[in-house]
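Note that one protein chain of the assembly has been removed; the remaining protein chains are unaltered in position.
The first chain written gets the first letter, and so on, giving A, B and C; residue counts start at 1 in each chain.
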Amino acid sequence: MNQKNLEICKSLINPSYIEQSSQAINQYNHLINVLLTQRRLPDKGWDDQFIRWFLNDIAKMDSNNYVENAGVGEREGRIHSRIVQERHFGLAHGIGRSGDISEQQPKAAGSSLVQRLCSYLVMDSMSVAGLNSIGECLVLPMATGMTIALTLMTFTKHCRPPTAKYVIWPRIDQKSCLKAIATAGLVPVVIENVLQGDVITTDLEAIENKIIELGPENVVCVYSTTSCFAPRVPDRIIEISELCYKYNVGHIINNAYGLQCSKIVHAINESCQSDKQRRVDAIIQSTDKNYMVPVGGAIITSPKKEKQQHKQKEKGEEEQQVNLIDLISKNYPGRANGSPILDLFITLLSMGRQGYKELLDERKQLLTYFRDQLASLSLQFPNCRLLDTPDNRISLGLALAVASGDQQKLSISMIGSKLFSRSCSGARVIELPGSKKSVAGLDFESYGSHINNYHSSYLTVACAIGITKDDIDTFMKRLKKIL
Amino acid sequence: MNQKNLEICKSLINPSYIEQSSQAINQYNHLINVLLTQRRLPDKGWDDQFIRWFLNDIAKMDSNNYVENAGVGEREGRIHSRIVQERHFGLAHGIGRSGDISEQQPKAAGSSLVQRLCSYLVMDSMSVAGLNSIGECLVLPMATGMTIALTLMTFTKHCRPPTAKYVIWPRIDQKSCLKAIATAGLVPVVIENVLQGDVITTDLEAIENKIIELGPENVVCVYSTTSCFAPRVPDRIIEISELCYKYNVGHIINNAYGLQCSKIVHAINESCQSDKQRRVDAIIQSTDKNYMVPVGGAIITSPKKEKQQHKQKEKGEEEQQVNLIDLISKNYPGRANGSPILDLFITLLSMGRQGYKELLDERKQLLTYFRDQLASLSLQFPNCRLLDTPDNRISLGLALAVASGDQQKLSISMIGSKLFSRSCSGARVIELPGSKKSVAGLDFESYGSHINNYHSSYLTVACAIGITKDDIDTFMKRLKKIL
Amino acid sequence: MNQKNLEICKSLINPSYIEQSSQAINQYNHLINVLLTQRRLPDKGWDDQFIRWFLNDIAKMDSNNYVENAGVGEREGRIHSRIVQERHFGLAHGIGRSGDISEQQPKAAGSSLVQRLCSYLVMDSMSVAGLNSIGECLVLPMATGMTIALTLMTFTKHCRPPTAKYVIWPRIDQKSCLKAIATAGLVPVVIENVLQGDVITTDLEAIENKIIELGPENVVCVYSTTSCFAPRVPDRIIEISELCYKYNVGHIINNAYGLQCSKIVHAINESCQSDKQRRVDAIIQSTDKNYMVPVGGAIITSPKKEKQQHKQKEKGEEEQQVNLIDLISKNYPGRANGSPILDLFITLLSMGRQGYKELLDERKQLLTYFRDQLASLSLQFPNCRLLDTPDNRISLGLALAVASGDQQKLSISMIGSKLFSRSCSGARVIELPGSKKSVAGLDFESYGSHINNYHSSYLTVACAIGITKDDIDTFMKRLKKIL
Partner (left out) sequence: MNQKNLEICKSLINPSYIEQSSQAINQYNHLINVLLTQRRLPDKGWDDQFIRWFLNDIAKMDSNNYVENAGVGEREGRIHSRIVQERHFGLAHGIGRSGDISEQQPKAAGSSLVQRLCSYLVMDSMSVAGLNSIGECLVLPMATGMTIALTLMTFTKHCRPPTAKYVIWPRIDQKSCLKAIATAGLVPVVIENVLQGDVITTDLEAIENKIIELGPENVVCVYSTTSCFAPRVPDRIIEISELCYKYNVGHIINNAYGLQCSKIVHAINESCQSDKQRRVDAIIQSTDKNYMVPVGGAIITSPKKEKQQHKQKEKGEEEQQVNLIDLISKNYPGRANGSPILDLFITLLSMGRQGYKELLDERKQLLTYFRDQLASLSLQFPNCRLLDTPDNRISLGLALAVASGDQQKLSISMIGSKLFSRSCSGARVIELPGSKKSVAGLDFESYGSHINNYHSSYLTVACAIGITKDDIDTFMKRLKKIL
């Protein structure tokens, strides 16, 4: 209620009680003020009621919610179902305008405000996660795969010579990674990984050779991946970024769920140091996997400008790269759904700085716990062995011994389905040697294992943000029953 | 409550009352049964409570909501904020899998069910709208522009020879239409419209000449538009589809908000008659503009298979075209947000067949009403004239006389801002001669008017689905005050 | 958002868009302003979103929702469950204070405002219903029975001589009516009704004789009933109020669901005319039955003061009567639940003046329809006959012929249970002669039929506010199947 109406309330309710209320409403408005001016995560997360109040205040700013609106356009934000209206808090206009997905909407100041503030909060949350090398971000209502495709398209068109069409891609056996290249109309060049002990890792030499072989001017970028299932480890992005700098080819990092891992974040920070002759053009991350929202959003970030600027003096061509985020914004045709951005906005306000930090810390601690649990299981079950992949700080692998007979083989493949039917989700069993698979027109041996001849079948699990000790304990209990 | 629990209730509550409840629960289950088996709009829309019950039942089918779930993957559908959880009814996994956006998810049977059922309901609703020429549909959580871009990309790659790169496009001054071509990495070829009296319409001859000039093998498709602001009228798609058939080039129809207009729907039906030697490959429509949901979804449809089949005998190459929807599904990299599909699903259940029909009928009647109102305004204000554009059954134009002096010019351009500031949204004032504008690298004269030298400035309004008599009356009242 | 925060938004969002929003927020605040100053039903009901916004604004006024509140009392309005919090919009403090149920709460200005405004809206809605004879009202979160008990207790204690203990009560066979007298610690004196044709009506002579017999100073009041099942008709309250005036005894009217019936309302208006030597002390009505809210509230009203004032000159003792509402407020010990008041408040805002009127009109029309349906059924089924009870404008009775054999008797009693098991609720079958029943220590013949020897068994139905044509048609269809 505004001051004027509060004054009128004094003719209905004891004025001193209204004074008290008025003061409290000021407290509310002050917190909003702080958010609008500082544009950072609140230290302590807001409670749900508070967030709802704020969303209601924002909804009042969109024209479809105006008391006296008369809409005579073709898109008036009318919502037929009250359920739908309520679940979007009356925000109907989505984000962006036909010219630019980041542009503000005249009809929807509230929705535009959510989009703007959300970007600020995402930036701040990333710095909480340790990612301090980035300069800006764009949150898109498309999941990682499609967002990478759009990034590749825009980058190719605006930042690379017309000859560039190859994307050098260290193999990772997740279909949408590869499909993103194909969707973008580019040619994937697979770099097979190398095996070091239990670890599957990047073949840097092969990348360099391939760049030379194809010719840098024909290469769009190296497209590396940080977050993956053990025993594959994050790509050696620091070295890759040095290669990209050296040969002046792009470097796009698929950091799908890497934001939650400080080791990966550190490697990204290092990779973005253009003054150390390293190059990164864009880093893409999933919203659902990093922030616990429903599937459907991704964040594109690019390194800080300052660092690029001093480089620009040396290499004029780099200027375009600096504005890649802008280019993508402008390249996106038309409006888009605002729902994933609203989810993220609500979630960040709800977590607050402290809450997000706690989630990150908890995950770290539970990783150690999970590893210990699996290690002690190895002692108990002789056919299991914890794979030694210390560089993967999210996922763990448990080698499963293969006996010679067919029957045993069967039983390994059944571990996965048994876990599934016992309500354990997310664990994957890779039985080797696996079968061939064709993805986006390319053939892969033992698809799913990231390499052709891994030494043993295994089970992978992930210790991702939001996991609880209870999840791990329940999983271990059920796994033991099955083994 | 299941039968077993209802039996137990009889030890708490009078068994005959429980019998009664049990019977009523059967009535509920029966309606669900009818939906699952018939897969059509309910005749009478479901009330909100009923829809919520059903959504809750569906949510129970997704693994993140399992009572005993233990998640050890990297994407477990965890939702941090309770507000976010509730607004999605606990559905967190989005739609699709990395290989195919239409694929069902093992972890999310409920979300997958929503997607499947929603497609059926959309198909049924389209037949209610009169669109009976189409064979299947794909609902994507991207707005029209991006969906057209994806369609163009997929179509070019899979259905056209490698030489094809030109998209022949009758001019429509809406940025995202053009940008979609650029995003897809293709070359737009603008066909300027022709003027017939007040009407701006398609230059068929120019299209044909351009196909010949470029060579059909180099043309991806003609990309036509059905829904647009008066005085432009829907493209002459029947004739265009005949040209496309004749020259064997693709035909993609941007039917953004055309589904609500029976005249447009009829023209699409006609265009899809391949036995009449006409060709359409895909028709794309917006979910928000046709179904009154928040911005963010689009529906891709393609003509019925049967009709294509008999054609296949003649032209083997056409086979691919038949499966364009499938190809797009498979081309989409990764998962996607389920929220726009959920919105549409809820809305269709809520409307029901009757409700949707009533909305369509009401719009039709209000168009006549709106036209009459504007016509009688023309009599009242001598500087206004209702433009004669009978073929545009959604939008109306009101010519505004331009006096010679600068002052008068100013006042015309101010009509728009005055309407905006009086909470009239959606009306657009086009002041001519307008200025040049560059979109996606192409320059346009008088951008916004769809043609270079229209004879007068004008105001356009739309009579779109969901508009009320109150909207029109309020708008007219305010407009009169301004004129 | 307040003006200050809107100003800050201008550094984030295009200032002209924010201006627009700001103006729209003023429109919102203006409507609130109108409500706060006029304190009447909005002409057009508010939509749900608007109501929610307003409730959120109100919630901010209660101390348990203050951002910076520190609670160190024993009752701080803490709500443990978020579901509970949300369903009450954060309003936790209930209504009233220990001294007075109508008193405002220092900790809960918002809850107090709801209570105050709700009283105003109820008063206004009553005048819409035609009840213009009343002076004030009190909405209590107790259903009709308990509210009548509290009214009787307060009235007896404060407005009657210490000798008064008898309540003269024309028989109505609804247990809680009678129990209310017993709960109040008073002695019910049943006045048997008389039969006139099909109609069961008040025995005025018996009332007068009983007052004389007991002595007016020993009589608390006549406690009459307006709303009842046919073939009983509303008590002859105008004549009763004349008797009460004549003998100077109280008159309390149980108007449970009579507000929806203009004929009853008219009779109440007439009865309240003290200048015509009539007397009414309080009229009690149910909130659920008149306003379509969940069970649990009642409204106590009393006649306008002005009319009483001129009477006071003659009869000094009457002064207390004037403030009966106040006395009840003060007599109520402690706080009470605010939920039924909130329900009513929301409902009245949602209906608006027009909506409430339409509901009243619709009911009236459907009564005629229902009567016609039953009359034509009588023609079809010879053993049925529509009872002729024109003075009951809510309920209708259908006589069911009784055959001599036992078997037939059984089948009549089964009509009720058959209707129940076919999801027809609310219809009651009275099979006569019925059995004795003891209620609150008194014995009744043929309990349920309001009289000892009614001439035939019958079925009663009610045409109550909110009923739909669909309800009636469905009921008639099922009834025909059973007969």
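The definition used in the following text is that a residue touches a chain if its C-beta (ideal position, glycine included) is under 8 Å from a C-beta of that chain, and two chains touch if they have at least 3 such contacts.
Worth saying up front: this structure is predicted, and the values here are computed from it rather than measured.
Q: Would you indicate which residue among C:Lys10, C:Arg40, C:Arg82 or C:Lys418 is in contact with the undisplayed chain?
A: C:Arg82
Q: Which of these touches the unseen chain: C:Asp43, C:Glu68 or C:Asp388?
A: C:Glu68
Q: Among B:Arg82, B:Lys246 or B:Lys437, which one is in touch with the chain left out?
A: B:Arg82
Q: Hey, which of C:His93, C:Arg160 or C:Arg353 is the one touching the hidden chain?
A: Of the listed residues, the one touching the omitted chain is C:His93.
Q: Can you name the residues of subunit C that touch the chain not displayed here?
A: 48, 51-52, 63, 66, 68-84, 87-88, 91-95, 97-99, 106-107, 141-146, 148-150, 153, 157, 174-177, 179-180, 182-183, 185, 227, 229, 257, 286, 288-289, 291-297, 331-340, 343, 346-347, 350-351, 359, 394-395, 420, 423-428, 439, 461-467, 470-472, 474-475, 478
Q: So that we can see where the missing chain sits, which residues of subunit A does it touch?
A: 19-20, 23-24, 27, 82, 420-421, 423
Q: Since one chain has been left out of the picture, which residues of subunit B touch it in the full complex?
A: Counting only subunit B, the missing chain is touched by 1-5, 8-9, 12-14, 16-18, 20-21, 24-25, 27-29, 31-33, 36-37, 48-50, 52-53, 56-63, 65-69, 82, 85-86, 90, 104-106, 109-110, 112-113, 116-117.
Definition applied: only the chains that are shown with their structure count from here on.
Q: Taking all residue numbers at the subunit A/subunit B interface, are over half used by both copies (same) or under half (different)?
A: Result for this pair: same.
Q: Could you name the chain whose CA centroid falls nearest to the centroid of all protein CA atoms?
A: Answer by centroid distance: B.
Q: Report, in whole Å, the distance between the mean C-alpha point of subunit A and the mean C-alpha point of subunit C.
A: Using C-alpha averages as centres, the distance is 57 Å.
Q: Indicate the whole-number Å distance between the mean C-alpha point of subunit B and the mean C-alpha point of subunit C.
A: 49
Q: With chain centres defined as C-alpha means, what is the inter-centre distance between subunit A and subunit B in Å?
A: Roughly 29 Å separates the two chain centres.
Q: Out of subunit C, which residues touch more than one other chain, so two or more?
A: Within subunit C, residues 20, 24, 27, 82 contact more than one other chain.
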